[in-house]
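Removed: one protein chain of the complex. Kept in place: all other protein chains.
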Amino acid sequence: MMEITEGSHAIAKIVARCRPQVVSAYPITPQTHIVEALADYVADCKLDADYITVENEMSALSACIGASAAGSRVYSATTSQGLALMFEACFNAAGMRLPIIMSIANRALGAPLSIWNDQQDSISLRDSGWLQFYAEDNQEATDMHIIAYKVAEDHSVLLPVFVCFDGFILSHTYEPVDMLPQEDVDKYLPKFTPYEKLDAEDPISFGMYATPEYYHEFRYEIDRAAKRAADVYRAAAKDFAGMFGRDYSGLIEEYRMEDAETAIVAMGSICGTIKDAIDEMRDAGKKVGLVRIRVFRPFPDKEIAQALAKTKRVAVLDKNISLGSKGAVALEVKDAMYGKTIPVLNYILGLGGRDVRKRDIAAIVALAEKGEGDMFYGLRKEVL
Amino acid sequence: MGLAVGCRAKPGKARDNRTGSWRVFKPSFDRGKCTKCGMCMTLCPEGCIHQTEEEFVEPDYTYCKGCGICAEECPGEAIAMKQEEK
Partner (left out) sequence: MRELRIHGRGGQGSVTAAELIAVAAFEGGVFAQAFPAFGVERRGAPVQAFVRFDDKKIRKRSQVYEPDYIIVQDSTLIKDVNVFQGVRKGGIVIVNTEKKPDYKVPEGVKLITIDATSIALKVLGLPITNTTLMGAFAAASGEIKFSALENALKHRFRGELADKNIAAAKQAFDTVKGVV
């Protein structure tokens, strides 16, 4: 049913309909509204789950790890410094192959302190083994949580997932969202069947010690599972499209890429503004298109290379920076485009909540046409 | 055989490591001095000391690595470490 609601509340509602048995999270702006709502549902007996209150995010994810290992469907949410505090536990969750779903209301990392949006937090955990999905709007953000459980819990994957959406820009925005009712979510998402679980009657340990003779192979297996997740994701999203009509089955989304000379590559909510900007540029005769990365892990390198193959130039927009190098998305797009002569230009923008407008997108396309890139876009020179 | 998913293991995997072969000094237990307090059992890092039916203590030499913690901690000085002849 179409409802107009805050992004955070829409996500909380849909997460509850995924029937998590254990929720553990620590409030942090701009994610707080999600876990506040879930805590209310549990307190009001609207959600039959244990809500484990903890003293910080490290404990929150650790509680989730224990609960998931014990065979529960588990949910958490965090952002920024909270995710940074979870760093160690993130690697453990993936290494133990626990299908935990965690919402990331993307926010910048300090210092300097910032509560505003960019994607540095989840990007900084790109190597952790968590799959990463990025939503453009609140409809996609809510739907992706349901799909995420299906992908993560598939026994050929068994990896945790970050469902990422831009903090404030999506989390705090009221807009219409078609909320799948409980029966529909139940139809799509079966009960969680753990591959193995902690059981006092038949004890087992998770994430044991691996000597150099084994560790290398364990990492290989995690990587293989992450790569297998691509097909599992496609199939899960196709099922979703078949049942509910909304198709997220591409790891990337192409927008007006037919005959595009300049391709923009980006992730998240900025892509809505980019699409509007592209429509205006197309009206003015500029052949511009967008490749939106929906699934960043596993990285869709082949799809990207194919989508960009006929372009003249590529402008990659990163709301993150691997300091001392480039934006994380640009690095991977460049890798995907290795051996081709199409220039891939990187623009760092929108860090720490800097607003990005249609005219910024047009300006970046103009820079790309001149071959100027690999820069921080929109620097306020007067404060430097 | 594939690797266990998530490096998971049933309890008792450590029994595969027969640490008795590491031993240079071997503890010998003097039943005349032993008060059956059980301190050695509690503190043995390999957990290889157990009680007999008469409540005296006895190590499992398959796993006793000869660390000497039992001898160091025994309040009655009932355990002596002696170089093992191999």
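Note that the chains take the letters A and B in the order they are written out, and that residue 1 is the start of every chain.
Just so it is clear, a contact is a pair of C-beta atoms (placed from the backbone, for glycine too) under 8 Å apart; a residue touches a chain by one contact, two chains touch by 3 or more.
The shown structure was predicted, so the numbers you read here are calculated from the model rather than taken from an experiment.
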Chains on display which the left-out chain touches in the complete complex: A
Among A:D199, A:D247, A:D335 or A:D355, residue touching the chain not depicted: A:D355
Which of A:P176, A:P203 or A:G242 contacts the chain that the document leaves out: A:P176
Touch criterion as defined above, residue of A:N106, A:S249 or A:S269 at the omitted chain: A:S269
Interface with the unshown chain - residue positions in chain A: 4, 6, 115-117, 137, 166, 168-169, 172-176, 269-270, 272-273, 275-276, 353, 355-358
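One rule holds for everything that comes next: only the chains that are shown with their structure count from here on.
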Chain A partner contacts - residues on chain B that touch it in the complex: 2-3, 5-11, 13
Contact set on chain A toward chain B in their complex: 95-98, 158, 195-196, 203-208, 210, 214, 217-218, 221
